[in-house]
Structure formats: structure tokens, C-alpha cells
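Before any comments, here is the structure.
Right, chain A next:
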Amino acid sequence: MNWNSWSEFFSMGGYGFYVWGSYLVSVICIAGEIWLLSNRWRTLQKSLGQRVESTIREKKNEATS
Partner candidate 1 sequence: MLIWVIRRDLLLAMRRQADVLTTLFFFIIVVSLFPLGVGPEMNTLRIMAPGIVWVAALLASMLSLGRMFSNDYLDGTLEQILLSPTSLSLLVLGKMFSHWLITGVPLVLMAPVLGIQYDLPFSALAVLTLSLLLGTPILSLIGAIGAALTLGLRGGGVLVSLLVLPLYIPVLIFGAGAVEASVAGLGFDAHFSLLGAFLLVSLVFAPWATAASLRISME
Partner candidate 2 sequence: MSINWYKYASPASFYFLAGKMIWYFSIAAAVLLIAGLYIGFFVAPTDFQQGEAYRIIFIHVPVAWMSMFLYVVMAFWAGIGLAFNTRLSSMVATAIAPTGAMFTFLALWTGAWWGKPMWGAWWVWDARLTSELILLFLYIGFMSLQAAIDDPRRADKAGAIIALVGVVNIPIIYFSVQWWNTLHQGASVSITQSPKMATAMLAGMLIMSLAAWMYSIAMILKRTRAIILERERHTTWVAELKGTKR
């Protein structure tokens, strides 16, 4: 085991600022990419669902009228 305590782990032998600075931004970027992509996916699903529903409604209207 490298670390005796949590504070030692976070200080990274005095380089904590640099080590955590680079890891933090990496986490933000990766999480951001996942979030953006799932957002895109969700809006896409929503718009597709509406389109299909509207065509079904149109067909129904055509049948009734």
C-alpha cells in the first residue's frame, strides 16, 4: 500500500494540484461527452416518437373522414 492516510493520498507527495487537476478535467470531459450523447439520443427518440404518432393519427383521420 502506498498511502498511510487519506490526506496523504490527496496531497500526492506535494503534486496533488497537478495530479488531481489533470484527472478532474478528464472526468469532466468524459462525463460531458456521455451526457451530450445521451441528451442527443433522448431528443432524437422523442422527436421520432412524435413523428410516428402524428403519422398514425393522420392515418386514423383519413380513415374516419
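Here is how the candidates were picked: all candidates are chains of the complex that A comes from, given by their letters.
Please note the rule applied: a residue touches a chain if its C-beta (ideal position, glycine included) is under 8 Å from a C-beta of that chain, and two chains touch if they have at least 3 such contacts; residues count from 1.
These numbers come from a predicted model, not from an experiment.
Student: Sort out for me which candidate, 1 or 2, comes into contact with chain A in this complex.
Tutor: In this complex, the candidate that touches chain A is number 2.
Student: In their complex, what parts of chain A are in touch with candidate 2?
Tutor: Touching candidate 2 from chain A are residues 1-3, 9, 12-15, 18-19, 21-23, 25-26, 29-30, 33-34, 37, 40-41, 44, 48-49, 51-53, 55-56.
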